[in-house]
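Here the complex is missing one protein chain, while the rest keep their positions.
Letters are used for the chains, namely A and B, taken in the order the chains are written, and counting of residues starts over at 1 for each.
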Amino acid sequence: MKRRTSKPRQFIKGIPIAVWMLALVVVPLMFTFLMSFYSSSGLMIDTTLTLENYRLFFTDPLYARILFKSIRLALVISVLSIAAAFPLAYMVSFKIRRGRNMLFMLCIIPLWVSYLVRIIAWRTILGNRGVINSALMAIGVIKEPLTFFLYNQFAIAITLTYICIPFVFIPVYTALEKIPRNLLDASSDLGANELRAFVNVVLPLGLPGLITGFIFSFIIALGDYIIPLQLGGTQGIMFGNLVWSQFGFAFNWPLGAALGFILFAIAVTILGLTSKFGTTEGGFLSE
Amino acid sequence: MSSKSRAAGGGRGTWLKIYGTLIFVFLYFPMIIVLLFSFSPTRTIVGLSGLTLKWYQELFQDTGLLTAFWHTVLVGLCAVAIATVFGTAGAFFVTRVEFPGKGVFRALVMLPFLLPGIIMGLTLLIFFRNLNVPLSMFTILMGHVSFTTPLVMFQVSSRLLRMGPTYRWAAMDLGANPVQTFWHVTLPMIRTALIGAGLLAFTVSFDEIVISYFLTGTWMTLPVYIYGMLRFGLSPKVYAISTIILLLSLVLITFMARYTGRSAETYRVRDRRGKRDAA
Partner (left out) sequence: MKPDNAIDLVGVTKKFDEVTAVREFSTEIKKGEFFSLLGPSGCGKTTTLRMIAGLEVPTEGRILLEGSDVSSTPAYRRNVNTVFQDYALFPHMSVRKNIYFPLKMKRISRSEAEPRIERVLRLVNMEGFANRLPQQLSGGQRQRIALARSLVNEPAALLLDEPLGALDFKLRVAMQKVLKDIQRNVGITFIYVTHDQSEAMTMSDRIAVMKDGLAHQIASPDEIYNNPATAFVASFIGDMNFVHGTVRDNDGKTCLLDVEGRKVTANRAVDLGKGAEALVCIRTERVQINPQRSVENRGSATLSRIVYRGTDYEATCRIGQSEIRAVVQAVAWPTELRLGDTVDVAWSAEDVIVFPREEEADVIKYSAEAV
């Protein structure tokens, strides 16, 4: 019994959140958008409006190449995350009877372990004096540490996948849990073996969760700059680094604003896809 | 589950469980490494040289680190306080008031939480620069408020929606005006959601590096400080502080599990539709 539009007096409730939103979301975005049309000369910012930054992005192959590389890597990472998280979620949801809640919590815990700690962990494992190399050298398989583990796209991929797995796990698990078990009973009653039940019942119904998980993972991977900075080396420069450096040593804020805005546009479009094709409720905030 | 679906999953189940366990190990292996290394006197594989608490001792003597830790707690508490007020108000607004474009409004509020931190970081950085606000605790706090508020709003509005309007109607019907209804009925019923959301927000804020790194001047939070430490290579102190953070996270999660999740569901109205109760 909801009315279409409520009485004006009720909008008072909305003032705090509206103020918050303006101050921390809308206005900063507007400023950023505006700055993307400025240019930088030395340490000063020239406020004459220009499309130079965007032109640079669209014409200079460097930017396109790096963006493309980042997108590709983000896709790979998302696929890997799903490959890891989906079977895990399926296992916990369908194959475990007792202690399911406990197991769910255990799968979520890595999410709350500090992001930075997880990066430190992987640097340790992959480094020249890291776990893998030390172990291999101790056994005697190799004499010199293998350098291809760290400071390249592989390191970024494995670390980001590690970060993303819990983010994929939650929406997938939520979606799988929502599948009424009696559907599977009915399908098996009608003669489907587990594979067919999986393809015809579980997969279609769990798809929104999968899509949501994939998209979350993709956005996280695409926008990350800290992991490429820490583990990417020179081979692993991603779009995130590129944006970050404009605010760091490259000191070209307008360009950074433009690149950031482009990233923003990409992210928002993709998030829009989630609400269309993925699960809206649940996400990774449900309990 | 019926016996049919159990039987159907028989053989395949084992392979799945093996794979699942492997993933599980993959998830926990790095953290165990960090744990082990924090007690190792050297930088190589532990077990060869025994255990030590040396690095933890060094930690407690590192004033920079201790200050950063304190800063992180401070920012966390303040951000949670602000986020709770704004987020709860927003939750009430969004669940009770109808207006066109509500979907867009909600999306805008959720943006700081959903977008990659780099975007929020740079937009806020530009924002503060334009307003000539120097980078300090304030800017970091604002950054944290930006992503904790949607979190609180989402949790509280979910709770409000699950609660339904009936209790409010009953309260008003029995003579409580809107303020009394809020204070005596609504607020106690969302209390657990508030606490849970607060804990969640604190945990997220505690660990935050991406946005904080953009907005930090000389006033640092712990993740930023640790990140700085990483520039000089992996000193074992890093493992020690990492382990401590690990343990803290676990403690916080345990608290959270108590307040969100199943225990909170005791307040849920048992769905009567289609259910017949006996005396």
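Keep in mind that, in the parts below, contacts are C-beta pairs under 8 Å (C-beta built on N, C-alpha and C of every residue); 3 or more make two chains touch, one makes a residue touch a chain.
Please read all numbers here as calculations on a predicted model, not as lab measurements.
Note that of B:Cys78, B:Ala107 or B:Ala176, the residue touching the chain absent from this view is B:Ala176. Among B:Phe138, B:Tyr167 or B:Phe255, only B:Tyr167 touches the chain left out of the display.
Residue-level contact of subunit B with the missing chain is found at 166-167, 169-177, 180, 184-185, 188-189, 266-267, 269, 272, 275-279.
Keep in mind that, in the parts below, only the chains that are shown with their structure count from here on.
With centres set at the average Cα position, the gap from subunit A to subunit B is 16 Å. Across the complex, subunit B is touched by residues 2-6, 10-11, 13-17, 20-21, 24-29, 31-32, 35, 84-85, 87-88, 90-92, 94-95, 97, 101, 105-110, 112-118, 120-125, 127, 129, 131, 134-135, 138, 162, 165-166, 181-182, 184-185, 188-189, 193-195, 197, 219-220, 222-226, 230, 240, 243-244, 247, 253, 256-257, 260, 263-264, 267-268, 271, 275, 285-287 of subunit A. Within the complex, the subunit B residues that touch subunit A are 1-2, 4-5, 8-9, 12-13, 16-17, 19-20, 23-24, 26-31, 33-34, 37, 43-45, 85-87, 89-90, 92-94, 96-100, 105, 107-109, 111-112, 114-119, 122-127, 129-130, 142, 145-146, 149, 151, 153-155, 158, 196, 200, 203, 206-207, 209-210, 213-214, 223, 226-227, 230, 234, 238-239, 242, 245-246, 249-250, 252-253, 257, 260-262, 264.
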